[in-house]
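Submitted below is the structure of interest, expressed as structure tokens.
In this view, the complex is presented without one of its protein chains, the others remaining in place.
What follows is subunit A.
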Amino acid sequence: MGNKVIIIGAGPAGLSAAITLAEKNIGVVVIDEYLYEGGRLLGQLYEETPNKWWNGIAESERLLARAKELNVEFSLQTSVSDLEKIDQDWVLHTNKGVFHTKQLLLATGAAESPFPIPGWTLPGVMSVGAAQVMTNVHRVKPGKRGVIIGVNVLSSAIAMELQIADVQVAAITLPAANLLTINSSNPLEVMNSLLYVSHMAPSPLIKIGSKFMKNEILKKLGIRFYPKDGVKMWGIPIMLRKAVIEIVGKDQVEGVVLATVNIDGSIVPGSEKRIDVDFVCIAGGLYPLAELASLAGCPFHYIEQLGGFVPLHNEQMETNLTGLHVAGNITGIEGAKVALAQGKVAALTIASKLGASVTQIDIQQAIENVETTRANAHIQFHPEVLVGRQKMKEIWAQTLSHTLS
């Protein structure tokens, strides 16, 4: 086993890396703690451009079939709980025993960050990703009628998915302002962040909005006159001037209290109104899931545009630790297509170290492919992701010059 490359994470990054390695006749074991291969792809289903759908399940089936054809080994329901370097080997501790490898790729993806709302610990409150997994992967409805708190790319995509599954979404709305919802509770800030996703939103609001709202004064006017009951997108009201101030219920979610908010996010007194729902989703955003890189001893940097703390790495997807590589959302929050492209880069880098026929030009082309994929991405989680990527490049260059001098 020690001669095989190990990949932790069977999402798009891990699967594409596995396929690329296996195509070079390199043995690969992919470890994932979930029941199925595919990672977050399994939940994804949305219309990219009219009549062109991104179906994550079909995508992961395609990748998996190719990987199996190439004899990639999978170890599912296998959680890596610790990792250490012993001599030349990376040693992984899992619930299915100990694994050894010289070349390790971490493709562990992203996790959701919640924000608290009074009443958010009631049964029936879940992260928006949990609702997505229940609905699209397990085919269990999270409830009959719900509210999504947090207006962003992810929540609007998942709202549509819920609707396709015949689950009613009463509204997508803001959270009440508190210290942990500063940006996501301010109507103007949220409006700003939505302007960057205009190309993906089939919503007339956002499309029209993005044209004239680059202007600050018009933007303020726009949010001031934004309809209090929201603007409908796929029939779901997106409420930028209402916030959930409390989730109510005795033993489980029975409803939420909505209030009108001023453009600075403060509550208009007396505007509180209760609506009945039986589930609530919190959409607080994503951050790179980098626990294992941290245990391994990678240096980290906080880069807001990439979603939080990311392990130091270069464009070839190497960390500064021998034999340790990263790909996908662990390096920064982006869509599935970017993760696929990054997986290929990581695999080529590893393959070249193992003496396979890989040229620097091959690697360079794969890196360029990541960049074009990013430029054409339909889903963008942070409008300035490029700035974030650039920062990491600079930090890497600085660190390198330190170690050389």
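Quick notes
One rule holds for everything that comes next: a residue touches a chain if its C-beta (ideal position, glycine included) is under 8 Å from a C-beta of that chain, and two chains touch if they have at least 3 such contacts; residues count from 1.
In the analysis below, contacts and distances are computed from a predicted model.
You can't see one chain of this complex, but its UniProt record names it "(2Fe-2S)-binding protein", from the set "Sarcosine oxidase, alpha subunit family protein", "Carbohydrate ABC transporter membrane protein 2 (CUT1 family)", "Acyl-CoA dehydrogenase family protein" or "(2Fe-2S)-binding protein".
Of the candidate positions A:Trp54, A:Trp120, A:Tyr226 or A:Phe381, contact with the hidden chain is made by A:Trp120. In the complete complex, the hidden chain is touched by one of A:Lys85, A:His301, A:Lys353 or A:His378, namely A:His301.
Touching the missing chain, out of A:Glu23, A:Glu48 or A:Asp82, is residue A:Asp82. For the options A:Thr49, A:Asn95, A:Gln252 or A:Thr322, the residue in contact with the chain missing from this view is A:Asn95.
Residues of subunit A in touch with the missing chain: 33, 79-83, 93, 95, 111, 113-121, 178-180, 246, 284, 287, 290-292, 294-295, 299-303, 308-309.
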